[in-house]
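Pasting in a structure now, in structure tokens, and then I'll have a few things to ask.
Only a portion of the chains appears, each positioned as in the full assembly.
Order as written gives the chain letters A and B; numbering starts at 1 within each chain.
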Amino acid sequence: MDMKKTVKKSNDVMAQRLYAPYAKAEWGFINHWYPVKFSNEIAEGAVVGAQICGVPLVLRRSKGKVYALKDQCLHRGVKLSAKPMCLTEDTITCWYHGFTYSLETGSLVSIVAAPDDEIIGTTGISVYPVEEVNGMIFVFVTSDDFDDEIPPLSQDMPIRFPHNNERFPHPLWPDSPSVLDKNVVCLGIHRTGYANWRLACENGFDAGHLLIHKDNAIVLAKDWAVPLGIKPVSDQATQLVEDENGPKGFINMYFTEHYEPVLENKLLNVRAAGTVPKYFRTSMFVPGVLMVENWPEENVVQYEWYVAITDDTYEYWEVLVKHCENDEERQAFEYRFKNFYEPMALHGFNDCDLFARDAMQNFYADGSGWNDEQLGDMDYSIITWRKIASRYNRGIAKTPRGVAGVVKGASNVLAEIRGDQPGAIRDKAE
Amino acid sequence: MDMKKTVKKSNDVMAQRLYAPYAKAEWGFINHWYPVKFSNEIAEGAVVGAQICGVPLVLRRSKGKVYALKDQCLHRGVKLSAKPMCLTEDTITCWYHGFTYSLETGSLVSIVAAPDDEIIGTTGISVYPVEEVNGMIFVFVTSDDFDDEIPPLSQDMPIRFPHNNERFPHPLWPDSPSVLDKNVVCLGIHRTGYANWRLACENGFDAGHLLIHKDNAIVLAKDWAVPLGIKPVSDQATQLVEDENGPKGFINMYFTEHYEPVLENKLLNVRAAGTVPKYFRTSMFVPGVLMVENWPEENVVQYEWYVAITDDTYEYWEVLVKHCENDEERQAFEYRFKNFYEPMALHGFNDCDLFARDAMQNFYADGSGWNDEQLGDMDYSIITWRKIASRYNRGIAKTPRGVAGVVKGASNVLAEIRGDQPGAIRDKAE
């Protein structure tokens, strides 16, 4: 019998109506700022490709500045990044037919073999605003018809400290640095996850998923006192952030009277372990950026982004930020990152999260999961996120046209997996 | 010109109407008993996953008994088997958020981090009856809304001997043992085939496919006199089994006056080879189990199951059964199985069948094969099977929701083929 039918769900029809836009955002939220590369991934002159919310992007660094254009030549639709060609410092040229675009405006400034073509100057490809800050490159990814004013990067980032100390008190740890601060160092990794980006977001701040980290080596090594779970006990547990011209999101008020740690489950005979108090706080902001304060250690904060690539892949960003006043502090942070944070936290600990998100994908891939899931009280913050994301996103990305990932199981994708090279001779037709 | 159009087919519109339900059963027949694992594949305490008719199953052995539940946590839909977690002997816990289910009833008995959640006791996941007999584990796979009485395993198994000796005489070989008999040993293998389960069924008892075995090593080694084919010469050739509260299927009455061996094809100048008479008989039963009596050798019977996993994959089961009165006989059977039956029969001989079934898949994958196929007299038993299966199946499995295999060419499936691990760092977005 189907017991599911009989039970009360937090994601009932009423709730689903309140986050309907979110449920439609398979391809992500468009017209937002997203991280695209670390600064050291784009050397001077380099041309690299990426895809965000189904929008193919080509990035080039010229005279120090990074430019982002649509990675789809308007002529025959090939990726400029497939075979980089740059003939001047101010342009990028399509390797196929020589269509040459201004890095600044995206307009077609010349065609290598047709300098006098009348099409020149009358058309072009979309360009996207880029901000480079403290070793990270952000791009404002827009739909082709976007023509509003471009909001500052800070609107798509977490709230900052000490600015918000009074509003969101945190007596238990030092002020968290921000990617946008002066004198900070940002160190991290990014990799592709095989799930929808929303499933990744919801894992990040999920108060109920501590269980998957119970046995992590870093937890045992540091003897952290991690509760079995954290239970919201007032409607203040999750506090909204709806700053005009500022971040939109919410904060889980852990380690306040609004949350109660769950230390034991008698029926199942499980008890929280660890003796060293471990204080932290998670908050989540549109378009999908997580801040974990006081993590993995004091004076460090962990940011995470879950950036839609296609409707079933996302780029997972893990970035640690720390104030470093001088080279010595920077080197110490880099040393600790390479030898401790990266292997034990960003991998050892967060690999469990990556696994968990990908494990949800089959349930949601055909769309049925959004109705069949059965959320409860512990998912309070997830419902909160879905609603606020529905209210404040700047657009639902459309299913893209002519982009990899739209046609599932396409032969060119399988050929790449098979390792077929254009040079290979095969006389079997299939 | 399309000569197909002009010809008379056994699968004409009239016939197709009589087995319409079968033609709709892409995902298999639900509400039946199927083999899921061999006993030695689930050790005490072990948790393993499987999928049958699109239903994900998680199996756990606790205190000797095997339990089967739906392998899809009602909360976020992950597989419990993806990362086994068991906190008590009577429950299985979802590794992600700690939802804990009773092995007996499937009801939600606790949540690790929310012992007092009011949802507890009000919901649960489906459980499935399990029978373990003579080294095989069977599960009764149901739709979520099934609430009839559960039929005995014997109803979904072949008829038994000597009970049916008078009804279906077989003077040419000893009584075939049954998986359900006392003092039998069942030895076999199972593996995934890449075709629809129905194509596999139809290969098993197909009187016309002897040709693919003509050159098999075991046939030559034993010098078996295998005819080119066996031709039905009366409408008694195929005898129906429609026992009330018993098996439903049919028997090919080989080596009776109802069948005539074809020993020669003059036009093609082919002749049957072999000098040693080889007697056997095939019969097929709902939901898709084949019995080959007196095979591969005297006193042994071969059972085969073709169990739908998805609409284009099935689990192929090959099981040999023999009466063994003591350890010595058991050891002799195990020795002969490992060194002769498994390599030369279950592989050497039946690998040709696996190949043949998979070779049909492209023709049927888009659904067109069910109309375009051109069956003739030799397919008499196949039409018989389709009709009886249509009449006696207990339900057509629906296309599942939120299950692997529904979305073809999904990125997470391709990633697994590519060997991508959650731990891998990739900075290319596509």
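Convention: a contact is a pair of C-beta atoms (placed from the backbone, for glycine too) under 8 Å apart; a residue touches a chain by one contact, two chains touch by 3 or more.
Just so it is clear, the structure is predicted and the values come from calculations on it, not from any experiment.
Novice: Total copies in the full assembly, please; the file places 2 of them.
Specialist: 3
Keep in mind that, in the parts below, only the chains that are shown with their structure count from here on.
Novice: Between chain A and chain B, what's the gap in Å when you average each chain's C-alpha atoms?
Specialist: Each chain reduced to its C-alpha mean, chain A and chain B end up 44 Å apart.
Novice: Chain B touches which residues of chain A in the complex?
Specialist: Listed in rising order, the residues are 1-4, 6-8, 37, 41, 49-52, 189-195, 206, 208-212, 227-231, 262, 264-270, 309-310, 312-313, 315, 347, 351, 354-356, 358-366, 368-369, 372-378, 404-405, 408-410, 413-414, 417.
Novice: In their complex, what parts of chain B are in touch with chain A?
Specialist: Residues 72, 74-79, 82-83, 87-88, 91, 93, 95-98, 100, 106-107, 109-115, 117-119, 122-126, 144-147, 401-404, 406-412, 414-415, 417-418, 420, 422-430 of chain B touch chain A in their complex.
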